[in-house]
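Of the protein chains in this complex, all but one are displayed in their positions.
Moving on, here comes chain A:
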Amino acid sequence: MRTRRDGTTRPTRHRAVQPLSVVWLTVVWSILWRDLSLLVVGSGVLVAVGVCLVFPLPPIALFARVRPWPLAVLAGGFLVDVVRASLQVSAVVLRRRPVRNAVVAVDLESSSDFVLTGVATILSLVPGSVVVEARRSTHTLYLHVLDTPDRARAERFRAEALAVEQRFLAAFVPRDDHHSGRTA
């Protein structure tokens, strides 16, 4: 971080080159060239560093460590949810009854941006829910949920969303300083 004269901060340019994004961009580059020669990988690294310098992103405070078995539980639960919810959305589309929806607020327990992003991505990819608003200050997600005929169904969705967050927290153990928890 570099401090401006008026006290605000901006990230320094050289910090913008993050190893993980360089690796990812190089992998994409070599996949697109369908080749793994030294020339392709070398030019890929150069292009990746250039992209990181021209389009700098703030570094994300990542998780401290990954636990393999809870990660498998998270991935398995995600796949089950996707298949089940795809069939549900298809049934909603094909039946004749009109559909009723709900906008549900989900207050996440964790206060980490990484957890907020991850949970929002998982919930968005599961059919039947779209994130319409994410409030970073209180770590609240507002989700539009398809086919909620009554309030009890909305409450059930909220419980499912919080269960996804718990599975996510079990798989990616956050760093302590970012996982203070608003209730603590």
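Quick note on the criterion: a contact is a pair of C-beta atoms (placed from the backbone, for glycine too) under 8 Å apart; a residue touches a chain by one contact, two chains touch by 3 or more; residues count from 1.
Assume contacts and distances are computed from a predicted model.
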Query: UniProt names the one chain left off this complex as which of "Glycine--tRNA ligase beta subunit", "Phosphate transport system permease protein PstA", "ABC transporter ATP-binding protein" or "Multicomponent Na+:H+ antiporter subunit G"?
result: "Multicomponent Na+:H+ antiporter subunit G"
Message: Tell me which of A:Q18, A:S43, A:N101 or A:Q166 is the one touching the absent chain.
response: A:N101
Message: Out of A:V45, A:A85 or A:A170, which residue would touch the omitted chain in the full complex?
response: A:A85
Statement: Against the hidden chain, chain A presents residues 9-11, 28, 31-32, 34, 58, 82-83, 85-86, 89-90, 92-94, 98-105, 120-121, 124-137, 142, 144, 146, 148-151, 153-154
